[in-house]
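A single protein chain has been omitted; all remaining protein chains appear in their positions.
Coming up: chain A.
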Amino acid sequence: MHFNVKALPLAISIALAPAAFADEATDAKIAQLEQQVQVLQAQQTKSLTEKFNFNGFISGGYITSDNDAGYNNATTSADFSQDTKLGFQGTFNMSNQTQAVLQLMMKGEHDWEVEAEWAYLSHRFDNGVKLRGGKLRVPLFMYSDYLDVGYAQPFARPPSEVYGTIPFSSYTGAGISYDVEFDDSTLTLQGFGGESDVRDSAVEISNLMGANVSWTDEVWTLRGVYAQAKLDGPITTTVNVPLAPGVETSAEFTVLDLNDETGSFIGLGASYDNGSFLAVTEWTRSEIDNAYPDTDSGYLTLGYRIAEFTPYVTVAYLKTQDNDERLPVSQPDVIRMIAFNAERMAYSAGLRWDVIDNVAIKFDVTYADEFGDTSGGLDGNTLDDTTGKFVYDDTVIYTVKFDAVF
């Protein structure tokens, strides 16, 4: 009897067990259905939000130099506007295949004037060909497409030896691209054509056309690009003209008048990024059939990620290749020689610190020298009439900036 009393609760619990299991199953089923309802609701709201995406990026920087040579427009006084910029992008997906993209930028460097860097319509055909028309970035360099999105770049800024050789970064026209998908990699073929102009200058760029090819397996990236264009208009510089002793006025002076000259550009690039080790290199050559400089340039950046820190070093160079077209035989030639001949080496050491999700802080010190008998391609480096030499033969630039995306 004693035994039976003890067994009774067990018998009861056994009898109740199937009901309890059934309840659990129903609960699970209800939970699952609730999840599905949530997903369907989310999908419904998503069909609205998916049509429109809004993103932005912001960079704020402090830049200063040991002299006024003007590397990246740095001077001895602190400059907060040169590297400070704000961008907003709206993407409207009209269908799975068609979208409109507008990216508006405001840069401290350009007095916060609102500029459209991207403004285009794109359509992907069923065969995978993507056509874009409107205002687009000229895809000359590895970082051209996201030149202002500092967050997506390892360094404080793309090396100006390479990125500063071409005075325009966007064009109005059309582009066509096609992705060839391999097992573990993607080959992208791209063609582009249109026209552009140079900021704060009367030079116009027409008949711009080019093609690039890039291949990536997300560790290695290789690319090559060729482009050509016609350049037309006066290249001017501001000179100080003495009116009377101690009285000067500034005047626009035409250094060279371009008359529909054809310029060409070749660029090669490679990068490697295995998650910890990072290497990026680019080499470019730009040529034009007259006294306007033909320039070779290149850089190599190496970096290494240690948790949220990525220290990096960069070596970059640029050199004009046609100095013999600007021999000092006449006064205009002398002026062109002074204005256009350029060579320099630049060495950078920096650190990218991924402080929090979406925000990186970068520190960079760049030292530039080996200008030869040139200004080093630096606007602030003037010729000293008394010595016949340029004022500066090197420069150091310090940068602290933050880059964020949202």
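Criterion: contacts are C-beta pairs under 8 Å (C-beta built on N, C-alpha and C of every residue); 3 or more make two chains touch, one makes a residue touch a chain; residues count from 1.
The definition used in the following text is that contacts and distances are computed from a predicted model.
Visitor: Pick from "Aromatic ring-hydroxylating dioxygenase subunit alpha", "Hydrogenase formation protein HypD", "Phosphate ABC transporter substrate-binding protein" or "Osmoprotectant transport system permease protein" the UniProt protein name of the chain that isn't shown here.
Guide: Hidden chain, UniProt protein name: "Phosphate ABC transporter substrate-binding protein".
Visitor: For a quick check of understanding: of A:N55, A:S206 or A:N259, which residue touches the chain that isn't displayed?
Guide: A:N55
Visitor: Just one of A:D197, A:D257 or A:D273 touches the chain that is missing; which is it?
Guide: Touches the omitted chain: A:D273.
Visitor: Of the residues A:L86, A:M106, A:L131 or A:A152, which one touches the chain left out of the display?
Guide: Going through A:L86, A:M106, A:L131 or A:A152 one by one, A:A152 is the residue touching the chain not shown.
Visitor: Where the complex has a chain not shown, which of A:W118, A:F155 or A:F168 is the residue touching it?
Guide: Considering the complete complex, A:W118 is the one touching the chain left out.
Visitor: Write the list of chain A residues that the hidden chain touches.
Guide: Within chain A, the residues that touch the unshown chain are 31-32, 35-36, 38-40, 42-43, 46, 53, 55, 57, 87, 89, 91, 96, 99, 101, 103, 118, 120, 122, 132, 137, 145-146, 149, 151-152, 179, 181, 183-184, 186, 218-219, 273-275, 305, 308, 354, 357-358, 405.
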